[in-house]
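Heads up, one of the protein chains got dropped from this complex, but the rest are sitting where they should.
Up next is chain A:
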Amino acid sequence: MLDLSRVQKELMDCNRDKDISGISVELRGDDLSRLFGTISGPIATPYEGGTFRIDIHLTDEYPFEPPKMQFMTKVWHPNISSQNGAICLDILKDQWSPALTIKTALLSLQALLSAPEPDDPQDAVVAQQYLRDYPTFVGTARYWTETFAKRASVGIEEKVQKLVEMGFPEDLVRKSLDKVGGDENMALEKLCSG
């Protein structure tokens, strides 16, 4: 069983200083096991000015098992898959400990944005670019931030709600919005074309 009281305490703790930390966690619905986190792109990195959403899934074994985290916002980073947002970070795997929290994990993701580890990559293509052609990497990462992390951050929940009210199932809506980088019209087109 998921330790609900702990998750509730974590949510409160995390959102208490979200203005300072640039990190927040919200519920996706009524279910405490489905959350999404938000981190702001660190200053003086190609991610500056971006707001990155992270899908968080807590299994029944949490806090013994790490939270499953995946970037919903597309991001160009050696340790994050440019395809599906999967993250390569030790504390989300074997270095996880119940002494850590969702907040510390999100803080680690923020630190990862500041300090990529290209020698332990999740996305080999990005890592290669980072190591061989750093200026192009910075350009691409900045472009992705501009394109995906700024637009998508504007009221995505309202877009979801709007499309759900049109009669589309929520998970499909989220997937479509995610695929098109948060563009409501493109998502609608995608949903209509099935």
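We adopt the following convention: a residue touches a chain if its C-beta (ideal position, glycine included) is under 8 Å from a C-beta of that chain, and two chains touch if they have at least 3 such contacts; residues count from 1.
The rule is simple: contacts and distances are computed from a predicted model.
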Listed names "Peptidase S26 domain-containing protein", "Tubulin delta chain", "ATP-dependent protease-like protein" or "Ubiquitin thioesterase", matching UniProt entry of the absent chain: "Ubiquitin thioesterase"
Candidates A:Asp13, A:Asp133, A:Glu158 or A:Glu189 - the one touching the absent chain: A:Asp13
Contact partner of the left-out chain, one of A:Ile20, A:Ala99 or A:Ala115: A:Ala99
Where the unshown chain meets chain A, residue by residue: 3, 6, 9-10, 13, 64-66, 68-70, 81-84, 86-89, 92-101, 121-125
